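Then we have subunit A:
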Amino acid sequence: MKNYVIIGGGVASASCIEGIRQIDKSGKIYLISGEGKPTYCRPLISYYLQGITDFKKMKYRPDEFYTDNNCEMIFGKAEKIDAVNKTVKVGDKTIKYDRLCVATGSSPFIPPFNGLDTVKNKTAFMTEDDALYIEKNISPDTKVLIIGAGLIGLKCAEGLVSKVGSITVSDLATRVLSSILDDKCASYMQKVLEEQGVSFILGDSVSSFDKNTATFNSGKVVDFDLLILAVGVRANISLVKDAGGETNRGIIVNDKMQTSLQHIYAAGDCAEGYDNSINARRVLAILPSAYAQGFTAGINMAGGNKSLNDEFPLNAIGFFGLHALTAGAYTGEMYEEKSDKNIKRLFFNDNKLVGFILIGDVKGAGIYTSLIKNKTFLTENMKKSLEKSPSLAILGSLTRSQKLGGVV
Partner candidate 1 sequence: MSINYIYPEFEVVRNPNRCICCRVCERQCANEVHRFDADGKVMLSDESKCVNCQRCVSLCPTRALKIIKSDCVLRENANWQNQTIKEIYKQAESGGVLLSSMGNPNPLPVYFDKILINASQVTNPSIDPLREPMETKVFLGKKPNKIERDKDGNFINNLPPQIELSMPVMFSAMSYGSISYNAHKSLALAAQKLGILYNTGEGGLHEDFYVYGDNTIVQVASGRFGVHENYLQAGKAIEIKMGQGAKPGIGGHLPGTKIVGDVSKTRMIPEGSDAISPAPHHDIYSIEDLRQLVYSLKEATAYKKPVIVKVAAVHNIAAIASGIARSGADVIAIDGFRGGTGAAPTRVRDNVGIPIELALAAVDKRLRDEGIRNNVSLVVGGSIRSAADVVKSIALGADACYIATAALLALGCHLCRTCQTGKCNWGIATQNPELVKRLNPEIGSQRLINLMTAWKHEIKEMMGGMGINSIETLRGNRLMLRGIGLNEKELEILGISHAGQ
Partner candidate 2 sequence: MKKIYVNEKWCLGCHLCEYNCAFANSGETDMVKALKDKEISPRIHVEEDGKITYAVSCRHCEDPVCVKSCISGALSKKDGVVTIDKNKCVGCFTCVLVCPYGAVIPTDKHAAIKCELCLKNACGYPACVKGCPNKAIVYEER
Partner candidate 3 sequence: MKKEGEIRIPSGCAISAVISKDGNKMTGEKIIESMIPMHDRSNGLGGGFAGYGIYPDHKNEYALHIFFNDKYRIEDCERIIKDSFEIVKKEIIPTRKIPEITDEPIIMRYFVSPLFSLLRSLQLDEKEFVVRIVMKINTEVDGAYVFSSGKNMGAFKAVGFPEDVGRFYKLDEYEGYSWTAHGRYPTNTPGWWGGAHPFGLLDYTIVHNGEISSYDANRRFIEMFGYKCTLQTDTEVITYIADYLIRRQGLSLTETASVIAAPFWTTIENKPEKEREKLKYLRTMFSSLLITGPFSIILGFDGGLMALNDRLKLRSMVVGEYNDKVFIASEEAAIRKMEINAKNIYAPQGGEPIIVKVKEGKF
């Protein structure tokens, strides 16, 4: 009987358990979690602030998930991995493993701003605790400054906008969601947020903080009551790095989610897997990838054989009812369709769909996604049909009949 140890309590950890249990029903699973609570969905904290969900609903799996899967929870911080003796040290305990999965996720990255230590009310926006902190420190008059106009910063703004006096979002980049959208699409989204009362300072950066005031490089001064730092995240790689494992921005893994250390796997935001859309390694800090990686690691840890090599960036972003779904890479020839309410961009490269951006009407987006994933070769007619709307017409009658008439 194998001993499985998983470090981390996020989505990759939960899917790792599901992966292991698909193969091995009896081996012992130890789960080391620093946060001290069962897996919840971190992306939901903004919806929590908004009042759409609560902590109870935010649980990723039912309460009985861990007991049903015969997992022993160890709350505490994993301090050291001994890859030779195959142990993990947690406080004064040393846990032996046969297979280890590192799913330590990422931590907020806090740049070394001048005078940041003088700011009293400040937080990152990543955990339930962060959300609770914010909730405690706001009133209808609160002025909020959010550093970072990425997904985390903007979701935070969306969650708070109706509950506070004002929100200013700043970013060094000249557009919002700079890593996901181009200028045109970004300004489209920005407009929606502005209509709801969010202010933006873009292409600018805080030069210094002084208590409740932020001074920007441009000289602009912003007063605030609460500072939220959403600049970015860094993968938590130190445990593996210290144990001698190969790392880059994330922990390097192969398509079986194995690290360079024997019997040690990594999955989720801490791992640097393979991005199929750019044919290169990359940390894919998105939930679908976390799940897939954790599950793949679990299967392989339990003795199964599963490869994961069709991951690529997928983002579902929505603010105030306007949704943007994006996937893959924005390279190659672009097909664009634009109206007041909708943007559709499809990126074709080498007769394949490699990426898309849909804003507004997002129905059927998954059909595009699957074409990227399967690297489906597209004829001109198929492209035409795709441009019109995403539909299974693209598959042709035979494949479609099999898919709709058979077991998938």
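Simple rule for what comes next: a contact is a pair of C-beta atoms (placed from the backbone, for glycine too) under 8 Å apart; a residue touches a chain by one contact, two chains touch by 3 or more; residues count from 1.
How these were chosen: all candidates are chains of the complex that A comes from, given by their letters.
On a predicted model such as this, the values are computed, not experimentally measured, just so you know.
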Interface partner of subunit A in the complex, by touch - 1, 2 or 3: 2
For the subunit A and candidate 2 complex, residues of the former touching the latter: 15, 41, 43-44, 47, 52-53, 57-61, 287-288, 291-292, 295, 314-316, 318, 321, 323, 325, 327, 362-367, 369-370, 373, 385, 390-393, 396-397, 400-401, 403-408
